[in-house]
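A single protein chain has been omitted; all remaining protein chains appear in their positions.
Chains: A, B, C and D, in written order; residue numbering restarts at 1 for each.
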Amino acid sequence: MDLNLRNITHRYDEVEVLRDINLDIKQGQIVCIIGPSGCGKSTLLRMIGGLERPASGEVLQLGDPPADCLNPLTYIFQDFALLPWRTVEGNISLVLENHPLDAAAREEIIADVLARTKLSDFRKAYPRQLSGGMKQRVAIARALSVRPAVLLMDEPLSALDSQTRELLMDDLVDLWEKENYTAAYVTHNLAEAVRLGHKIVVLSRRPGEIRDIVEIAMPLSDRTSENLELEAIQKRLWNLMRDEARAADMELVDER
Amino acid sequence: MDLNLRNITHRYDEVEVLRDINLDIKQGQIVCIIGPSGCGKSTLLRMIGGLERPASGEVLQLGDPPADCLNPLTYIFQDFALLPWRTVEGNISLVLENHPLDAAAREEIIADVLARTKLSDFRKAYPRQLSGGMKQRVAIARALSVRPAVLLMDEPLSALDSQTRELLMDDLVDLWEKENYTAAYVTHNLAEAVRLGHKIVVLSRRPGEIRDIVEIAMPLSDRTSENLELEAIQKRLWNLMRDEARAADMELVDER
Amino acid sequence: MSDKSVEDTLTGKPVPFRGGGFLPRPKKIVAPIVFIGLIAFWEWGCRTGFISPLILPAPSEAFEAFMNLVNTGLLWQHLAASLQRLLIGWFSGTMLGIIVGTLIGLFSIARSGLQPLVSAIFPIPKIALLPLFIIWFGIGEGSKVATILFGTFFPTVIATYGGIDNVDRGLIRMGQSFGLTRMSIIRKVILPGALPAILSGTRISAAIAIILLVAAEMIAAEYGIGAYILIAGSLMATDQLITGVAILSCLGLIFAWIIGRAEKYFLKWRA
Amino acid sequence: MSDKSVEDTLTGKPVPFRGGGFLPRPKKIVAPIVFIGLIAFWEWGCRTGFISPLILPAPSEAFEAFMNLVNTGLLWQHLAASLQRLLIGWFSGTMLGIIVGTLIGLFSIARSGLQPLVSAIFPIPKIALLPLFIIWFGIGEGSKVATILFGTFFPTVIATYGGIDNVDRGLIRMGQSFGLTRMSIIRKVILPGALPAILSGTRISAAIAIILLVAAEMIAAEYGIGAYILIAGSLMATDQLITGVAILSCLGLIFAWIIGRAEKYFLKWRA
Partner (left out) sequence: AAADKITVGALRFTSHAPSFVAFEKGYFTDEGLEVEFKFFQAAQPMAVAIASGDVDFGITAISGGLINLAEKGAIKVIGGALQEEPGIDGQIILVSKAAYDEGITSPEKLKGRSFGITQAGSSFHYMASKIAEKEGFSTADMKLVPLQKVGAVIGALKSGQVDSWTIVPHIAKALLKGGAVMQIGMVADYIPDYQVTTVFTSTEIAETKPDLAKRFLKAFSRGADDFNAALVDKSEGEEGATAMVALIHKYVYADQPIEKAGPSIRNGAMRVNKDAALNLTNIQDQLDWFKAEGLVKEDITIETLVNSNFVETF
């Protein structure tokens, strides 16, 4: 299943946040979306997942999701969005309870995703007992449990400390190697973008327009940390964005 | 003025967090302290600044701070620690009000540090109006205003998004080039450590012991992003720490 | 620049919308309509006898009673008497409460000794103590003011030390790290940090003060809104009763508005 | 491994300590000492005549009055009558409050229409309305329960919709993004998320219920702790008055303890 964004424009009240975005997300591809703060990345991702309606333009779904897919467009959030009153297993079962699955099938799915994310030992733990990295792994397990056609990730690593970030990035790469998932990945972090993205979409400051789309052909498995080609791309991206990042940083938050 | 840590050991109730730390921080040097989560980095930094007393061992001050120094050991905190009810200028004047300075002298210091951190335009803004990066710049300006002998920084960039982090890291390097400040810099981020540290102290998991001290002779100004030597050091550090970081991440927070 | 690789011939179906909702937004217009509608219905009910005068007087009768109060000038006498008691009692209760709350918030001894005492005395119904208050403070203004003072003191204490407990310890450590004196930290960090909680405490204590006005004016009060309500109640003059209650409601709204202004002013640094 | 470059001959002065403090820790032992000391002083004051019996009866007298209650078996009669009123009134007030609060929390129409009504009626002192309550609900258990119900309903409504407003919108969006039905989101996300606020609302409403007990039992109550206090007050039997007040205090503590247990149980997922 591919996704296709056509002429998406959006405004909140008087503020235009996105302008004429055209983009497609091909099956098996990770599309990274980068841009300065407040340029509308999260808004765009909400539109892709059907959580918000663009003022104009549309998001189309090309082809059908696989038959066993329970929730084609599935999010992984920056702040994990786990229910604190449910255990790890309860948080996963939450998203299965609305589907016509019998208890055994549900149990099987839960055991499977926990094993894939190496969380089996933490089944009965509450979110408060887990480190940030573990919480995000639970959120990933939850997302996998509904067999998504496309994963929508909004800065999934940016609430983590950088060592954990490194560990989880490796996990995401391994997972892609195994499952070839499709994803739209929003991030501020250029290193993450060049590490994970098959296609990197650079947005301008608000109102977000597409400034550039960089495709990286190198297979994910080859993208090790000492890699001059990636470094060069990262540097190019940074040069493209630095001034806008600085300007976005210097903006005063509007007085209300 | 140098600092010298001797045989520092600390425990909270039954938990030993630091074990036999010996370290010295030489004038004009940036010492980066890295280690997995919960290994006692922040605790160590609090001891260096006199905010906490080690269970055993001591922190010594060798030589006297410069005469014009108002607060020899000055912190920059991860969460900025700005008073939300004071403007940018009020937050800086807060730390000067306890010193015998006349209004003109105070005003001069404030104007000077705001200029150095390019904040002059934001003098009257409240913290809530500022982006994270700007808030941390205000905290840096505040720290500079008391002419510290040693800056103590506890993950000063980790609450920022990675683009802003990049910008502020450049600022810190520029500042060091100009003023050659002395600093103890705690971080999780190996890239930051190899970018800023003259000396990198690697702590083990809790109880934190010194596992390695890496000195990097290369001048800060030469440490650009495409630098294979630094990459190699960073990779070495990561290999040294990966397993411990993973173990720290997998730890269940104790039930109370 | 845009992505031109999509063939325009290939068409898919739009992604289904599933967001939105869960953000109830009050429509400003509805509230007045509800109020006016309710009062009109009530008036209609009374006129047609659907609501017997025994159960509830018509709003028009209550309004008449109110105009009576205005015309005889008694309104001002009642209001002046009540406001004086309210302001003195509430102001001194709040001040004492802030002082004691600050002590509990800052010092281990005060916390150990006073906090359990406050928790034990706070929930005692003040009406139950009225007979003692009469003995302790006489039947003059003393016991009326004392009732209100007593009622507002405890919630203020609790709000104040709660506010101090919630001041970000990081800010205090920051103050210490810059070598601020203890006094400076209290004045410049802790008290401003506790101010939002203290102000929302005054909101509660103002409501309590108004509620206690009726109890306070049970004691030998000739004038006062509370006394007016009590007389109306004992005469079963329900129109006057409703008028008195409405006046108290308005007093409450006015107090809340004033505190809201004070919050806007003192907490303008907040989002 | 350690840093050996420091010459041991060079000695500096230790960094001055400037942290600590601002964490008042109540010493568990102090509270009972304060209580016992206070009561001992009070007893001593009464015995020596330093505190006249008119001002305050000795604790021993109050205790005697209490033993009287126990021995005559009246205590249980009073307690049973009061507890029944409290539980019925508080339970139904809380249930209704949760329902209405949830409506206001979820639906724009309910919010627009009911919220201002709630804000307007909430601050009305319930004692002022007693005469109307008698007419509306009679002099039997009805009006007593209604007083308590009325008093506990409003704070629960406010706590409930406040709690719902504060449920992390991110969690709701998460539910929607996984295609949960509206009902599932309400049941599994919103209500559990509002539960802490609702429980702390019941804490407040329990305190209010106890306070209103005295007012409720002003209406033709023969038995009940509130009635006991009122009779004691009208007879100026201060020993009985103090006893009654102490019983109410204990009731308050017991309620608070029960709610604390409930919080521990239902909110065990919290830190």
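As a working rule, a contact is a pair of C-beta atoms (placed from the backbone, for glycine too) under 8 Å apart; a residue touches a chain by one contact, two chains touch by 3 or more.
Not measured: the values here are computed from a predicted model.
Contacts of the undrawn chain with the visible chains, over the full complex, involve C, D. The residue from C:Pro131, C:Gly175, C:Pro192 or C:Gly252 that touches the chain not shown here is C:Pro131. Of the candidate positions C:Leu129, C:Val145, C:Ile190 or C:Met218, contact with the hidden chain is made by C:Met218. Across D:Gly19, D:Gly45, D:Gly138 or D:Gly162, the single residue that touches the chain missing here is D:Gly138. Although one chain is not shown, part of subunit C still touches it, namely residues 52-54, 130-131, 134-135, 138-139, 218-222, 227, 230-231, 234-237. Contact between subunit D and the absent chain runs through residues 54, 131, 134-136, 138-140, 218-220, 222, 227, 230-231, 233-236.
The rule is short, and it goes like this: only the chains that are shown with their structure count from here on.
With centres defined as mean CA coordinates, subunit C is found 46 Å away from subunit A. One simple way to say how far apart two chains are is to compare their mean CA positions; for subunit A and subunit B this gives 31 Å.
Residues of subunit D found to touch two or more other chains are 18-19, 173, 176-177, 179, 271.
Multi-chain contact residues of subunit B (touching two or more other chains): 46, 49, 51, 73, 128. Across the complex, subunit A is touched by residues 36-37, 122, 125, 128-131, 133-134, 158, 161-164, 166-167, 187-192, 225-226, 228, 231-232, 234-235, 238, 241-242, 245-246, 248-253, 255 of subunit B.
Interface residues of subunit C facing subunit B in the complex, by the touch rule stated above, are 168, 170-171, 173-174, 176-181, 184, 188-189, 192-193, 195, 267, 269-271. Contact residues on subunit C toward subunit D in their complex (touch as defined above): 18-19, 21-27, 30-31, 34-35, 38, 54-56, 104-113, 115-117, 120, 123-132, 135-136, 169, 172-173, 176-177, 179, 182, 185, 190, 207, 210-215, 226, 229, 233-234, 236, 238, 241, 244-245, 248-249, 252-253.
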